[in-house]
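Attaching a single structure in structure tokens format; questions to follow.
Here the complex is missing a single protein chain, while all its other protein chains stay put.
This part shows chain A:
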Amino acid sequence: MKLNTLRRHFRESLKSLGRNGWMTFASISAVTVTLLLVGVFLVIMLNIQHITKQIERDVEIRVHVDLSATEADKDALRAKLEALSGVEKVTYSSKDEELQKLIDSFGEDGKSFRLFEQDNPLSDVFIVKAKNPLDTATIAKQIETFPSVGKVKYGKGQIEKLFAATKTIRNVGLALIIGLLFTAMFLISNTIKITIFARRREIEIMRLVGATNGFIRWPFFLEGLWLGVFGAIVPIAIVLSAYSYVFDLLYPKLKDTFFQLLPFYPFAWQLAAVLVLLGACIGMWGSMMSVRRFLKV
């Protein structure tokens, strides 16, 4: 396409936005509201995902070795654990190491546990990590049947609840986002339809003097694109400033827990890019839908 033609398409599409002022305003508002909600959901969902990932990473199975087990039994158990499908890593922690960890984790108060160094009541432990955290429960159940295994601990119940909750939030958010995107798309498609209607004489003449369909479509295509992209500006501003505020507020309080929020950069850029892209996509798609119906191809 020639540069002049492209310039002409740009000019025509922008002129059309002005000519249909109120419809333009309505469409941009629809995109704005949609992307605002989409943005909020995205921020929440991505943060939840981020947090779950961290928690998931910490999920491990602690296999307590039976006190009566011999060294040979331990080696056999280790081999069996490593042979299990879905197991990523098996680490051994002797009962002395376990006691040391316990003492360390209590800080100053840990000193009182020193008494047990003479007669350690803890068991040796194999720490098993699953490749996929979701398999943890199944793997743990299998391990329980192995010989020379005492207790098997993996935070039973809590993990399942966590996984179920994140899944629900993800699905509800996704359904809402898709519904909203469709609404905005139909509004844009209606705006373009009105634009096309206002210019149908022009289109008729274009067709008679030999303009290609592609040429006729371009200005409408661009108009849809503008509606979508302009609609993304306000949501980006609101969502990002709100996130920056919430982040600064929560960061000091969450610093020492494993509930870590996504850091502001590069998350802000990514979110802005996603919203602009979504706006552009619904804009172009909406305009394509109405142009196709209006132009005999």
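Simple rule for what comes next: contacts are C-beta pairs under 8 Å (C-beta built on N, C-alpha and C of every residue); 3 or more make two chains touch, one makes a residue touch a chain; residues count from 1.
Keep this in mind: contacts and distances are computed from a predicted model.
Of the candidates "RNA polymerase subunit sigma-70", "Malonate decarboxylase acyl carrier protein", "Carboxyltransferase domain-containing protein" or "Cell division ATP-binding protein FtsE", the chain left out of this view carries the UniProt protein name "Cell division ATP-binding protein FtsE".
Contact with the chain that does not appear here is found for just one residue of A:8, A:64 or A:129, A:8.
Within the whole complex, the absent chain has one touching residue among A:14, A:211 or A:233, and that is A:211. The missing chain lies against chain A, touching residues 1-2, 4-5, 8, 201-202, 204-213, 215-216, 296-297.
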